[in-house]
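Note that one protein chain is taken out, while the other chains of the complex remain in position.
Right after this comes chain A.
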Amino acid sequence: MSLELRRLNKLILPLQQGPDLTLGQFLKAVEECCPQTAYAVKLRLHEMADGELKDMEYFFSTLPTPFSAFDSEAYKTSVVGLFMRHMLLAYNKLSFSQVYKLYKSLQHYYHSHYAKPTDGQVSLPVLVADDSDMDLTSTEDTVGDRIDREELDTPLHESELRLVMLRGPLSQKQAEYFLAKQAYLLKNDENKALKPAALQEELNNMLKFNPDFAEAHYLNYLNSMRVQDIFLSAHSLLHYFDRLILSGSEGKSNGDEGYGRSLRYAALNLASLHCRFGHYQQADLALQEAIRIAQESNDHVCLQHCLSWLYTLEQMKGSDSTVLTEDSVKMAAHFCLPYLASLGIQSLVQQGATQGKTAHKLMDALKDTDILHWKHSLSELIEISLAQTTSIWRMFGKSTMALQQAQLLLNMSSLEPVNFGVQQNNTEAFAVALCHLAELHAEQGLYCAVSEILQHLKEQFPPHSHHAKLWMLCDLKIQFERHMNEGKYHLAEPLVTAISALNKTEGLYRKAQVLKALNRSTEAYSILQRLQVHCEKTKRTEVVIRVMLSTAELHWESSGFSTALPLLLQALALARQHHLQSLASETILHLAFTQLMLGIPERALSVLHEAIEPVLAHGSLMDKGRALLLTARCQMAVAGFRPNGQAQADLHLVVLAIDTLNEATAYFSKLNCKERLRDVHYLQAQLHRSLGQTSQCNKSAMLFRLLDQELQSPAPPVSMRL
């Protein structure tokens, strides 16, 4: 018995503070605690609902008065007592007609449970739910909207029926709950929220009954943002703030609270709206306005928000905003706004990373903010921080670390209370981490895993959503790389257009690569030149280095090895300066190859030794294979090996080269990179022959022959590429 009492007591608070329940839900909840009480409640309700008005009046008169019943649960200081005092006060204030309406709504509430609908109505549990008999505060507002659903048994179209159904009013609490839930879902897991059109309909319906419901306008704004509707979202946003100004104005002056405050934030929100739609000039103007009003009323917090938007805007416009960001961080720290401060730091880290700050500085900064995040449980920022670390590790070419960080983020359970069955948040941070994960797997040739990750991304971030572009680009890039590795240039070519649509620079670079592969060097060269100029202007170092490498490769094709050298050295310097390890090692590979071609294989081998370690540790399969192939060739050259076998070669080195080639074979075959495999087999056959191992030689020769037939295209001179 005491256990039941305990469970009932625990139920009281959720019932009182939670959203309104249907009778069914309510009874079930009570039944789980105490079947006896549930039965009593049912009986009481039945008595009242099937009786007359006097039965309800009788119920109220029999209630224990909270002021006299000292030993009952309903004493005035208890939770129930407080609630009952509220209820009785509200009840006593009702006029006769209102009491009658209350009774009517009670009846309706009761009967709607027993006359359970059979058709589509079940799919909308939140909407079918009606006022609970307890919710006296809302009675006055909504009882007028009651519908007799029984009347509806006439044949109507399904759509009409739905429409009429949707007319059903929500009580204030239900509406708030609905809005809060949808807003939460929109933020955290958009897929679980109602579809944009359906949500719009709900909101329209809600607003029709209560146009003053400002929050609904705000949700409307969020919903319109989802479908990129500038017109409607601006309209809703302004409407929301118009309404908010009304509700905030009661008895408050133009000070910190009240409508002066909402005015500032109205302008700020407008700025963010324009910013999101890429109207930078408009955003700028709105932001100026917000800043001015905030300054006039000395609102530092709002000013801080403005400042962080200002540097975001500057960043989006592509100008340098480091100073602004630093200021923002300082001020935010001063005003104790941890969120803004660490957001600023994160933004600084991002800028620092592109501007070649050292890794340890960036990591230190992130670590410091992380402490702040955990202290204030800013889960959103923790996610961003992890995603950022992933990106930074990847940029610096430490794929293992990147992998680890991405996994960390994905496996982290959210700090926010997980509601409504949301498993994973669909924030940008998750999208970024997942994209990195996909690319990292692709680099290792694990295409099966990649497609799984992409599938997940597609489900989590449907194509219309805000962050869908991230995975779209990632998907295209992976496909492109794959086709290029497999030598299917004709398949890679159409992807270039798609990539260009998402990212112009990337698209141009890919285009140059395809052209280069198709031996259209002149066109490729002109594109690369243009790209280099553009990227140097916008300070995109990574692309600049990659462009330089591609240009060097073009030089090779015309045997301009000595002209390629200064380019490569320049690239190497840049890569080292920005601590871009993967690019640096790739540059070294290029450099070694050039040296090999220039006839100084010893030098090449020593340079290679420097790069081989990081490549094997962090590089992609392709890089590993290429590095090993190059090493083998250097070894052969150092050994004084000649294809015709005239000169006496250093046998020890030749054996070493065979080993290296075997290893490379493993990598290339994993990637299905047939052209390079062909080269490898060719070299292997020669080496085996020089060692007199005829059977192995024959085997390699056969493999070479098979691949050569399959590829059909005439083999380019083995020596001419990396």
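Assorted remarks:
The criterion applied here is as follows: a residue touches a chain if its C-beta (ideal position, glycine included) is under 8 Å from a C-beta of that chain, and two chains touch if they have at least 3 such contacts; residues count from 1.
In this text, contacts and distances are computed from a predicted model.
Only one of "Oligosaccharyltransferase complex subunit ostc-like", "LLGL scribble cell polarity complex component 2", "AP-1 complex subunit gamma" or "Cyclosome subunit 8" fits the UniProt record of the hidden chain, and that name is "Cyclosome subunit 8". Screening A:A234, A:V301, A:L656 or A:L711 against the full complex identifies A:A234 as the residue touching the chain left out. Here the missing chain is touched by one residue of A:L179, A:I293 or A:V496, and it is A:I293. If you put the hidden chain back, the residue from A:L53, A:V227, A:L285 or A:V301 that touches it is A:L285.
Check A:N210, A:S451 or A:S465 against the missing chain and you find that the one touching it is A:N210. Contact with the omitted chain, checked across A:I245, A:V655 or A:L711, is made by A:I245.
In the full complex, chain A touches the omitted chain through residues 140-142, 144-147, 151-152, 154, 156, 163-164, 169, 208-212, 234, 238-239, 242-243, 245-246, 248-249, 259, 263, 266-267, 270, 282, 285-286, 288-289, 292-293, 296.
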